[in-house]
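Please read through the structure below; I'll follow up with questions.
Note that one protein chain is taken out, while the other chains of the complex remain in position.
On to chain A.
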Amino acid sequence: MEATSDMLPLIVALPFLGALLPGIVIRAGRDTCTWFTLFPTALALLMLLLHAPGVMAGEVYHWRLDWLPGLGLDANFFLDGLGLLFAGLILGIGLLIILYARFYLSKNDPMGQFFTYLLLFQGAMVGIVLSDNILLLLIFWELTSLSSFLLIGYWNHLPEGRQGARMALAVTGMGGLAMIGGMLILGEIAGSYDISVILQHKDAIQASDWYLPALLLILLGCFTKSAQFPFHFWLPHAMAAPTPVSAYLHSATMVKAGLFLMARLWPVLSGTPEWFYIVATTGLITMVIAAVIALFKDDLKGLLAFSTVSHLGLITMLLGFGTEAAALVAVFHIINHASFKAALFMTAGIVDHEAHTRDIKRLGGLRHLMPVTFVIATITALSMAGIPPLNGFISKEMMLKETTYAAWAGNPWLVPALATFGALFSVAYSFRYIWHVFMGPVRDDYPARPHDPGFGMWAGPALLAAIVVGIGVAPFVVEPFVNVVAGAVTGAPQDTHLKLWHGVNAALFMSIAAILGGALLLASHRALEAGWLRAGPPAAKAIFDAIVGAATRAARGLTDGLHDGSLTRFSAIFVVTVTLAGAIAWSTGEIGAPSRATLPIAIVPLIATVLLVGATLCLVAFHRNRLLALVLIGVVGLTVAVGFAYFSAPDLAMTQLSVEVVTIILLLLALNFLPRETPRESSGARRLRDGVLAVAGGGAVAALAYAMMTRDFALPSISSYHLANSYKGGGGTNVVNVILVDFRGFDTYGEIIVLGIAALVIFALTQTVLRGAGGRFLESQGRPGGEAGDRHPLMMVVATRVMMPMALMVGVYIFLRGHNEPGGGFIAGLIVAIALLMQYMASGFAWAEARQRVPYHSTIALGVLIATATGIGAWFNGVPFLTSAHDYFTVPGIAELHLSTAVAFDVGVFLTVLGAVMLALWSLSRMARRTGEPVNVEPMDVNPAADAASSREG
């Protein structure tokens, strides 16, 4: 029977929406805050219960919303018996916990935060149990890990809280990640991620080759979440959380998520030998080991934590048996365990709250001081021990009975014997909880005087205790419900009769043995404990910390070792990688014979080659002398310029020449602030390595260039189009310039911006440096020594003055002829910059700067903007950015002038280049002035005109 219910998403959403409130409402007081937390929980519970009659009648409610159908991740929910049980537990116990927490938390604890986290957790938990899509379930699954991280670490001033939170997150997070893999595989096999669909595909899933990997991955998620051996160790450490959290997450709800999922997928995953041996064995081992450890825990919550682990193991084992009857017992025990264990945790919290200690060794005799707590604790602990007529007894009897049907590797005795052994310890620690805490003489050394708490605090556990008794005495009340839930788990209707008395059978004897043995164990607790401590069982926390610590250290070592900040090493790796990659690519391809004949060796190229190679070798040899290195770089640059000229590329030659001049001058200025020699830092071996790499890399590039130059284009190149269209379309006969400002004007546009940015960066850099430690350093350094006595010689000043208009004329000329002859805005900008540079060199920067009005920043910006505006101008012709228009004008008296809009663009280029060079120069001069360089008043140091004037005045 299927039905749609629009309330389902609301049940899930309510806690999340409610989570927004407590954090804010706390300002109105703790009670208000509690009410605002109770309300969404209660409302969700009410909505859930409205569905209960339908579910009991066998109805399954659905609600679906497409989220990401392509992936199969959809917001689908459904509610059946199993969902009802768990959602009821989560919301019902949630209500009690909220009430309890109101009185448990002290005034100093931020309660709003607590309730916000708690509601987030609650929502995530409800989401898990109502999801009808395993990917959606995964989301909620991880959300519970995250919210429990916050809850465990709630008292973040305590190291245990922080460590416990991280440990829980690490372990459950790992399981969650594994489960992602498992779920993806499961969905692939079943062809859908919807649980209701997956449950139809038992045969396909179990027959698949992928069944085992999927099973393992999913179980890894379940086992970590439900603290099954060997992942059980996180749970006790999670007990650093406030007790309401322990009671809620770590006994009643979150740790049962793993059980829930095993139960949910039980119909399709169980029934195979793999399932039996993995699940049942893990459960059995967990149950026994945890029960043993629990007996020797002195911390009340530690004892309860391990007992929880043990009971979770018990339920896991029952699910692992793979029989419908065992599954029903599992369901029944989930209910019973939730009721008595939540109550037990709350009583432990009460003891802690009132006596200010949870150490059993410091307690005892509380029955007189806290009678109410004593009654509740006793009832629930006896239920945990499996004493009639309490609910724990019934499910434990049924469990023991089921174990007698389970043959492990053909051995019918092993499982029942071990189960009885575990039950025996279970009885022992339960009795210890009563005996060592409440019985015995009243002590006078409690850290605080214990007494029963207020009603608000014991109401919750009392209600649960009543349920414990109720179910025990009248199990038939819950019988239909258990049958419905078990039916939902197994996928087949169940009709089992629950009763207190099962008659005299094997299980009864096992029970009796357990109770007697347990009492005996407790009686000899002191001796056993001494032995336990001597044996020194491995501390899981130490192992975990060691692993995480080692992982962190290894990670740090690897990270810091790999990224040690050595630029030479990074570059070496770069060269090796790229060269190797290129070599591999080369060797896997094919190369034909050279298609171009090599040229005869002429004298000019030979000289140039010798110069280039010689200068480079000298540079390697003498690079520590920085001035010399600069000179040698200049030689290389000039040779390249000659090469351009030789190969008929006068534009490039001119550009190269002027760039060379400008950069060498700027570098010379910069060298002023640097040590004259590069210190020797590398060892011989390092230099050998670098040398080998450099030769290899350089050789590879040379080989590549050679291979390329000896071959024609494989396919016709686009350059012939440029040659053909330069004049016709670009309005210029100088193809290089037309390419620069027209065919590929957009590249030039980008490159002038690069230049402009570089200047701005230099400016910003200088400013920052001067403002900080760098500026103080320069001041302390003072002016570099060894200067010429006459800083601004007369001859130079006069000569540059004469040169200035000439240089400017050349600049204008070069600029204007650019479109047809070698030249253009870029070169013109550099030439004018050189002309200005000369003035600055002659009379000092500050003197020269005072004589010009345009700020360099503006020159750059104007250049960029003019270039942009020119490009945009084309829009008004209805053509794209930078489309040039050109026409002929006659300037009366001079000549016919051919003007193209590209000229305006070139103006932008010109201005940007000029401004960039000058701004860089200015930045350097600012540094010089910081060292104390004086500002000239006169254009030259020895100024005859000024001297004459002053002598006249004198």
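Here is the rule we use: a residue touches a chain if its C-beta (ideal position, glycine included) is under 8 Å from a C-beta of that chain, and two chains touch if they have at least 3 such contacts; residues count from 1.
We take it that contacts and distances are computed from a predicted model.
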Chain left out of the displayed complex - its UniProt protein name, from "Monovalent cation/H+ antiporter subunit D", "Probable peptidoglycan glycosyltransferase FtsW", "Imidazole glycerol phosphate synthase subunit HisH" or "Integration host factor subunit alpha": "Monovalent cation/H+ antiporter subunit D"
Contact with the hidden chain (one of A:Phe743, A:Phe845 or A:Phe910): A:Phe743
Residue among A:Ile278, A:Ala649 or A:Ala696 touching the omitted chain: A:Ala649
Residue, one of A:Leu95, A:Leu177 or A:Met803, that touches the chain absent here: A:Leu177
Listed residues A:Leu50, A:Leu533 or A:Ala551, member touching the removed chain: A:Ala551
Of A:Ile515, A:Leu882 or A:Val903, the residue in touch with the unshown chain: A:Leu882
Identified contact with the non-displayed chain, of A:Ala492, A:Ala542, A:Ala581 or A:Leu627: A:Ala581
